[in-house]
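With one protein chain withheld, the remaining protein chains of the complex are depicted in position.
Labels run A, B and C following the written order; every chain starts at residue 1.
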Amino acid sequence: MDFAFDARTEELRGQLLEFMDSHIYPAEPVFEEQLAERENPWSPPPVVDELKAEARKRGLWNLFLPGEHGAGLTNLQYAPLAEITGRSPHLAPAALNCAAPDTGNMEVLAQFGTEAQRKQWLQPLLDGEIRSAFAMTEPDVASSDARNIATSIRRDGDSYVITGRKWYITGAMNPNCAIFIVMGKTDPDAEPHRQQSMILVPRDTPGLTVKRGMKVFGYDDSSHGGHAEVVFDEVRVPAENLLVEEGAGFAIAQARLGPGRIHHCMRSIGIAERAIEAMCRRTLSRSTFGKPIAEQGVVQDWIAESRVRIEQLRLLVLKTAWLMDTIGNRGAHTEIQAIKIATPRTVEWILDKAIQAHGAGGLSQDFPLAEMWAGIRTLRFADGPDEVHKRSLAHRELRKYK
Amino acid sequence: MDFAFDARTEELRGQLLEFMDSHIYPAEPVFEEQLAERENPWSPPPVVDELKAEARKRGLWNLFLPGEHGAGLTNLQYAPLAEITGRSPHLAPAALNCAAPDTGNMEVLAQFGTEAQRKQWLQPLLDGEIRSAFAMTEPDVASSDARNIATSIRRDGDSYVITGRKWYITGAMNPNCAIFIVMGKTDPDAEPHRQQSMILVPRDTPGLTVKRGMKVFGYDDSSHGGHAEVVFDEVRVPAENLLVEEGAGFAIAQARLGPGRIHHCMRSIGIAERAIEAMCRRTLSRSTFGKPIAEQGVVQDWIAESRVRIEQLRLLVLKTAWLMDTIGNRGAHTEIQAIKIATPRTVEWILDKAIQAHGAGGLSQDFPLAEMWAGIRTLRFADGPDEVHKRSLAHRELRKYK
Amino acid sequence: MDFAFDARTEELRGQLLEFMDSHIYPAEPVFEEQLAERENPWSPPPVVDELKAEARKRGLWNLFLPGEHGAGLTNLQYAPLAEITGRSPHLAPAALNCAAPDTGNMEVLAQFGTEAQRKQWLQPLLDGEIRSAFAMTEPDVASSDARNIATSIRRDGDSYVITGRKWYITGAMNPNCAIFIVMGKTDPDAEPHRQQSMILVPRDTPGLTVKRGMKVFGYDDSSHGGHAEVVFDEVRVPAENLLVEEGAGFAIAQARLGPGRIHHCMRSIGIAERAIEAMCRRTLSRSTFGKPIAEQGVVQDWIAESRVRIEQLRLLVLKTAWLMDTIGNRGAHTEIQAIKIATPRTVEWILDKAIQAHGAGGLSQDFPLAEMWAGIRTLRFADGPDEVHKRSLAHRELRKYK
Partner (left out) sequence: MDFAFDARTEELRGQLLEFMDSHIYPAEPVFEEQLAERENPWSPPPVVDELKAEARKRGLWNLFLPGEHGAGLTNLQYAPLAEITGRSPHLAPAALNCAAPDTGNMEVLAQFGTEAQRKQWLQPLLDGEIRSAFAMTEPDVASSDARNIATSIRRDGDSYVITGRKWYITGAMNPNCAIFIVMGKTDPDAEPHRQQSMILVPRDTPGLTVKRGMKVFGYDDSSHGGHAEVVFDEVRVPAENLLVEEGAGFAIAQARLGPGRIHHCMRSIGIAERAIEAMCRRTLSRSTFGKPIAEQGVVQDWIAESRVRIEQLRLLVLKTAWLMDTIGNRGAHTEIQAIKIATPRTVEWILDKAIQAHGAGGLSQDFPLAEMWAGIRTLRFADGPDEVHKRSLAHRELRKYK
């Protein structure tokens, strides 16, 4: 047992921290300014492209992707890098071409795509030329139960025809989002986990309408492509757009989850660290009743709690990454669920206290805390509500004693 | 001891419930539509004025205001009515001319204003013709300690000259907001609670700039006047605009708090009740894993907890109203602080669960829950953070044993 | 709506508070001494009988019992008196002949007993001459589901024959405990809530063995009769010992619950108030790092929280008492469950903080806090675990929207 990062990780951490200081943090105010001045309210500001060019030049590119297509890091090597990018969540992941949902989509294409699919869609994604979306959640059903999915993918000759309604399709408002991976049902009568399939749908396919941007606590998240409601009305694509085969949708979705969770969780931990820093700085700099707010016992309690909680959480995420690397996603199932449950609430708690420590400013557009909070809050639903995961985790625990 | 409402309260509750059903709830979708179509992004939709006319016609008007100027209800009589209006928080309080911050401002004018001040500002407020703002919080200091207030109110001949910066001035983005009650310092060298004064500043006074709308999470709250940052740059008003006398600011602020807290808390309870209803309806109507979500044990736990918590909370708010009516605001000090502490977190918890029960929809603009949550979250700061109130409450408890 | 106690209540509160000061608190150290010197380790110390005599002389006797047999108070009038007795939970309730489980048993006999049963058992209980027990919980099944009860009550000629095992039968270790009310099954094939019956079993009936004292976190609670494991091995009693009729057991149990809950909850609130007082006094009297512990922000947070929580809780219990008085136990069903859920956890939380504020002493036999905590902890099971009550409460809430 060894809690030190390996040499490769330390080297990349050093490079990334340097890049954060020299390029990312200075770009944050520029990003905010450009956001306010955009013509298309859903376009990412141009500074993002500049950062991407610089990051690629420095070799800080596609770090998330194992294997030949990416940087070839293990999950455990990438995890601490993901944490660092989380400190500037709207800029750093995008700059390194490591932003969701592209990461998960690239993994799917790398792992399950045909050579043609990889050439057409994976390559431009790896090059940061296009963006992508993953269309799973539906407004009309409780999507945490995959059997509820109502979108149909119907075979018709050499085509599949897709009909249904999706929402909270992250990134899809970005005009540069060129490809959708869509989950739907090819066979409602198959056994529960063989009913679903996934299919590639180019954005400009007739019948696909990106209808509106869904909000998250008032935020439209337009800086990173928003969350679209998308209508599929008899959308016809070639049969070869199907991923793997009919009925493989659920299995692909499961495979996509593991690494995505690690990324999300580590970035969230980076957010928490930035919030702790902000809480300390703010409470040291303001006084009430004759002393800095940082000297109030309750505020110190928040700070200590934040540290105690985040240290525990980080280790569990890292161990999960290690398990995935050593025994695979299946073997790490319990831990993958555990970090999905533990992360959002821990980080949400820390952000709540950091907001409270900032007074009204904590709610405002002048600090990133409220927006970070809203982003983290969504994770308690993402990939199914925590409650569903807890039930499943308990079943596995109980099975030991049956 | 008697837990039944009196006859007058029951009568008004009946009338108000009827008005909610016949006018307020049906107006909610209209309101949303008109919001989307406004020319001035800070103007309240026209349906509000229609509702005001109807409410006034029905005698459901200025119910919050005791004494000759208002409906003459006690705090205890008004409280359950405020709760009902909370069920539609963007429409009902405004329709009844019972919306913050006008309510507190009207109370201040009724209680502390000269006849001239009342004629000029109280009357049009009572008639629902203008709106008003209360300018206390400052961006540059921790405003929960009144001694930190930095805005200066300097006597200069027959005028006072005001210089300073305020933010989160609720309602001030509304073009119809005509008058500001401004808190500032007339004498920084006086004893701590005699340094501050309050003064009336008409919106169109030179030097007063309404600079921008502050956000609450991602919401600008433009439907009810937003929360402005306001700059006072050598703003000159006649000396008779001062309320009461120099040094009275802190005392007026304290007097303003009590009834405002009751109103806020009861409206919040109305919000919680609507959230519980929404949580029940949603979880009854959707199924996962073969049964309605409402049959999941954890969801039932949320529902039961919500009921158990809200019942306790409501009684404490009502008792506080009763104490204010019988022994006065001073005597009810502990309870007024207690409800300030207990209400936001209880209602926030319930809203969080209702959101979770709605899945992604709970975060969205399609349901009112996320916006309600953001509104309630602000109450943990409003009138000073909960932590300051807890400290003060503990001091009073400890004093019993010294 | 009126939050003031009525004149009768105020008068009795005054008398009781005086009795607490003059007799109960001074008897506490005597009680502890006598406990250490007892010959029979399950006998109550003699000071209890002295206090009973004094209380009876003062008319502070059987206050819990409405109607002709008792003091004739309403639930709402008795509740604040029960709270006061809770401040000295091992002495005051017993002194006033208002201690569980006798109170519930007397209510059952008064309401459901025949004249003969009342003469034989109710009268000596009302006179404080004997004690009684209520035998419901069984070690071998989850007793929160009444259908699980395994003890059989079999008709055999003019007798009933009882066989089964019960535990946590409070008070039964007291040699003065003369009568058991036993819940068992007369007809396992009847509909779920008509299978059970209740029957009176004198302690000295052959076949009844009081086997051992069960512990509660190491406490045997011998000062008030302990909690016995009791074996019924073909115990034969006359048929007229049955209460009401075969199949009435569940209904009697339900009827017994309401007032008992009020008593338990109000006494618990008295315990909480004493804990808050102890927490304040202790932290004012000891210093660390240069100032009294009471000036630590976190300790003040505990004190404020305790006040905020207990005020809400008390009002809900009082309202429940009022509902029982005005619309009956059935109408107060939701509130009776709500106070069962809310009370133990609130008081437990306060006791935990009071213990923490006392350092190691808080755990010890030198302060009453740890023992109080253990007593309160049991309430999260008493009459079924909180979780069962929450489920039931949620069902009632959901039914509104079905």
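Everything that follows uses one rule, which is that a residue touches a chain if its C-beta (ideal position, glycine included) is under 8 Å from a C-beta of that chain, and two chains touch if they have at least 3 such contacts.
Since the structure is predicted, the reported quantities are computational estimates derived from the model, not experimental observations.
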{"item": "Residue, one of A:Leu76, A:Ile169 or A:Val201, that touches the chain absent here", "value": "A:Leu76"}
{"item": "Residue among B:Asp187, B:Asp220, B:Asp301 or B:Asp366 touching the omitted chain", "value": "B:Asp301"}
{"item": "Residue in contact with the excluded chain [from A:Leu91, A:Leu323 or A:Ala382]", "value": "A:Leu323"}
{"item": "For chain C, residues in touch with the removed chain", "value": "137, 139, 141-145, 148, 167-168, 214-220, 286-289, 293, 296, 298-299, 356, 359-365, 370-371, 373-374, 377-378, 380-381, 385, 387-388, 390"}
{"item": "Where the missing chain touches chain B, by residue", "value": "296-301"}
{"item": "For chain A, residues in touch with the removed chain", "value": "1-6, 9, 76, 276-277, 280-281, 283-284, 294, 297, 299-301, 303-305, 307-309, 311-313, 315-316, 318-319, 322-323, 326, 334-335, 338, 341-342, 387, 389-391, 393-395, 397-398, 400-402"}
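Here is the rule we use: only the chains that are shown with their structure count from here on.
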{"item": "Central chain of the complex, centres being mean CA coordinates", "value": "B"}
{"item": "Whole-Å gap separating chain B and chain C, where each centre is the average of the chain's CA atoms", "value": "43"}
{"item": "Distance between the centres, which are taken as Cα means, of chain B and chain A, whole angstrom", "value": "37"}
{"item": "Rounded Å distance, chain A centre to chain C centre (Cα mean)", "value": "53"}
{"item": "Multi-chain contact sites of chain C, meaning residues that touch two or more partners", "value": "297, 299-301"}
